[in-house]
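Of the protein chains in this complex, all but one are displayed in their positions.
Showing chain A:
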Amino acid sequence: MLDDFLVRAALAGIGIALAAAPLGCFVVWRRMAYFGDATAHAAVLGVAMSLALSISVFAGAMLVALIMAVTVNTLHGRGHAMDTLLGVLAHSALAFGLVAVSFIDGVRVDLMAYLFGDILAVSKTDLAIIWGAALTVLALLGWRWSALLLTTLNPELARASGVNSKREELILTLALALVVAVAIKLVGALLIGAMLLIPAAAARPFARTPEAMAFIAAAVGSVAVLGGLSTSFALDTPSGPTIVCLAAVLFAASTPVARLLLGHR
């Protein structure tokens, strides 16, 4: 079964969708849309470094994503209007990454794959790494769920209840870097943010509890992956962007459908 590239692609996509769902909810709740983008863009620099040093792309992307995520998290914690600085960091990391890649011989073709992803090229090893990372992220978030929620609501309230809000934020940061590092091969650096944000946003009108929102986001993400893959197969369109397009359509439909089904809001 795993010999079929479409099956591998579908499984890999679902793995990412499941891990991205609860993580994406936190990105939405904490208003940190830029967080995902900046981390993902930085990962391109990591890819360039890995190719130059001939180390695992996953390890390189993970390392740089982690550094960027911690930087962004620290800046965010300062509480200033960090919009501009985040924008500068995100885009310059991407630009430096792209320039660095151009110095390496023979990888020009690969570049597009890391920007837009190449889910159809997922190998069995990739699949194992992706599911390993996804399960790690889910276990981590599940374990810290209540503390993370309280930290998201109000860090001081968390402190007063004996929750170390800094540590919880670091856990989120770690989880994010992990998801970005494994997802870059699938949907590409430019669209990882979409996989985090869009399913969570689409889930909001249907959810009455934080947990429900995460589960619905996982469902929306999985549907987008499966639907996007079959659409891209049928129409011969690039897979990563098609998946995101489908997620966007689901998002656009979510509010009217929720209003119809739930009869309020």
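Observations on the structure shown:
Convention: a contact is a pair of C-beta atoms (placed from the backbone, for glycine too) under 8 Å apart; a residue touches a chain by one contact, two chains touch by 3 or more; residues count from 1.
One rule holds in what follows: contacts and distances are computed from a predicted model.
You can't see one chain of this complex, but its UniProt record names it "Zinc import ATP-binding protein ZnuC", from the set "TRAP transporter small permease protein", "Protein translocase subunit SecD", "Nitrile hydratase beta subunit domain-containing protein" or "Zinc import ATP-binding protein ZnuC".
Note on the undisplayed chain: of the listed residues A:M112, A:A128 or A:A160, the one touching it is A:A160. For the chain left out of this panel, the touching residue among A:L111, A:L150 or A:A218 is A:L150. Of the residues in chain A, those that touch the hidden partner chain are 28-31, 146-147, 149-150, 152-163, 165, 201, 204, 207-210, 212-213.
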